[in-house]
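One protein chain omitted, others in place.
Chain IDs A and B follow the sequence of writing; residue 1 opens each chain.
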Amino acid sequence: MDNFQFEVREMTKAYNGKKVLDIAHLTIKKGRIYGMMGPNGAGKTTLLYILSLLLPPTSGKIYFEGVDTYKVNQYSLRQKMTLILQNPLLFNTTVEGNIAYGLRVRGVEEEEQKKRVKECLKLVGLDSFEKRRAKELSGGEIQRVAIARALALNPMVLLLDEPTANVDRGSVALLEKILKELNQRFKITVILATHDINQAYRISDEVIYLFEGKIARSPLENLYRGRVIKDKDIFLFDTGKIQISILPERDEVNHISIPPEDIIVSIKPISTSARNSFSGKIFHVSDGGNSIRLGVDVGEKLWVKVTKKSFQEMRLNLGSQVYLTFKSSSVEAY
Amino acid sequence: MEYILEGIRQAVRLIFSLDREIFSIVLFSLKISTISIFLSSLAGVPVGFIIGTNEFLGKKLLVTIFNTLMAFPTVVVGLLVYSFISRQGPLGPLGLLFTPQAMVIGQFILATPIIVALTISATQGIDPRVKLTAMTLGASPLRTVTTILSEARFALTAAVIAGFGRVIAEVGCAMMVGGNIRGYTRTMTTAIALETSKGEFGFGLSLGLILLAVAFSVNILLHWLQLRKS
Partner (left out) sequence: MKVKNYLVLTLVSLLVLSSFSFALAGQRLKLSTTTSTENSGLLYVLLPPFEKMFNIEVDVIPVGTGKALKLAENGDVDVTMVHARSLEDKFVDEDYGVNRRDVMYNDFVIIGPKSDPAGIKGAKTAAEAFKLISQNKATFISRGDRSGTYVKELNIWEKAGIKPSGTWYLEAGKGMGDVLIMANEKMAYTLTDRGTYLAFIGGKKIELPVLFEGDPFLFNPYGIIAVNPAKHPHVNYIKAMALIGWITSPDGQKIIKDFGKSKFGQPLFVPVAVSNP
């Protein structure tokens, strides 16, 4: 039990009767990086706030290192973790003033403060930024100062809400590198929320998928909005661009998701019982670790996986025309 | 024109000769205004903070009341305080009338609504993330309050300056509750009123010039302090 950094049990959060989070069980292990994935409104921010003990759940339990967080004085628990907001607020003072804030609050000696500030600035690659005014920094710099500010307090856990969402492209890679380093050097548990799945894959040891407040079983890829059209006894999901055959479901389907691993890629159309068959050109190729990730435009952009071997055998490349086939039963409806 | 120039000449002479009476009047004015502003801030900032950072029934009404009190005519405040502290009034036995303490009370009543009203608007405009960020960095509730106040420091400084400006420059209340007693409750403003009625234009003008200079330099001093603190 106390091996886990966090454990969440039967937790719900509701506003005005509407549930925004409903998590049966979730564990976060110490010293790992977790990417929290999900579209906007999935509940990522709310979950981060609840884990940081800034927001109480409507029901359920949150355990921190085995301790029921609502049975003890949270003040000392909160000192072990820091949440960094999507748009971090820096106080209207110098960078040094900001980073030293937490230290000042804890009554650390001024000499010690200065030392720590210098160390933390180094860790985030902002040496000599001490005297710069916080309000004059760029987006990427602000994020880094916010991280440095959190680091100054030697937290066990760092929670970040979309840390690279408002940051220039050059700084994205830098920030990801910093987070990875911090995790490796200091064994800080990192939980970061993002809607960029590539980022989640790049940095995390584990990915948590959130959709409409619940933990989803796999990455919600190929997620589309649309509505159901009933054509006799065939249920079609119309995304506005393409129509996908799905299993007879309840009428109120707003989203569907197709797991990439359930989509078969071929260069010629294949005849199967699968009802969904689309063709299109490859617009994206990237290395997905054990496989190759392909993006194919069939009217909507579908993401698929092929083995490295298949990729070579089919001589696939950017612009190649391929056929995608998958069963109605593979489509997940929400 | 000559009349005015002669007045200015006399005023400059009095100021540079460091006339004892003039400077004791100036010092006294500064002393009681500083004390009243200190007390007003002590009372007004927390009240303004609580009102500004909370939502409750009747908040709008309360804000309106303070805004109205800000513009209360000084003579009316003087009259009210007088009626309370005169021997015939409920606080008579305290013997406060015609004392510097009475003047501090009057100035306190004049300045506090200003400080409360301006603190309310200062704290209302503070980014709600400040409180959140302070909490994530381990600040206690009290520390969070001082952090918010620190973020609002420019507006708060302006509030204190505004309050100070009102009390150092008013004459209606000071005259009524202080009695304009020479060497005891005579401020720059009441002295100007008295000397001018005696036709002592030069004396009055010298105090007027000093009063302007004081107001100006207090403004600069507070501005400088605020800059340095950050």
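The rule we apply is simple: contacts are C-beta pairs under 8 Å (C-beta built on N, C-alpha and C of every residue); 3 or more make two chains touch, one makes a residue touch a chain.
Treat the numbers as computed from the prediction; the structure is a model and nothing was measured.
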Exercise. Which chains here would be touched by the one that got left out?
Worked result: B
Seminar exercise, completed: Considering the complete complex, of B:I15, B:L79, B:L194 or B:L209, the missing chain is touched by B:L194
Exercise. Among B:S86, B:S121 or B:N219, which one is in touch with the chain left out?
Worked result: B:S86
Seminar exercise, completed: Given B:F49, B:F66 or B:F98, the residue that touches the chain left out of view is B:F98
Exercise. Of the residues in subunit B, which ones touch the absent chain?
Worked result: 31-32, 34-35, 38, 86-88, 92-93, 95, 97-101, 104, 179-182, 184-185, 194, 197-201, 229
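One rule holds in what follows: only the chains that are shown with their structure count from here on.
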Exercise. Taking each chain's centre as the mean position of its Cα atoms, how many Å separate subunit A from subunit B?
Worked result: 54
Seminar exercise, completed: subunit B partner, complex, touching residues on subunit A are 52, 54, 75, 78-79, 82-85, 87-89, 91-94, 97, 101-102, 105-106, 149-150, 153
For this session: Spell out the residues on subunit B that touch subunit A in their complex, using ranges where they run on.
Result: 127, 129-130, 132-133, 135-140, 143, 147, 150-151, 230
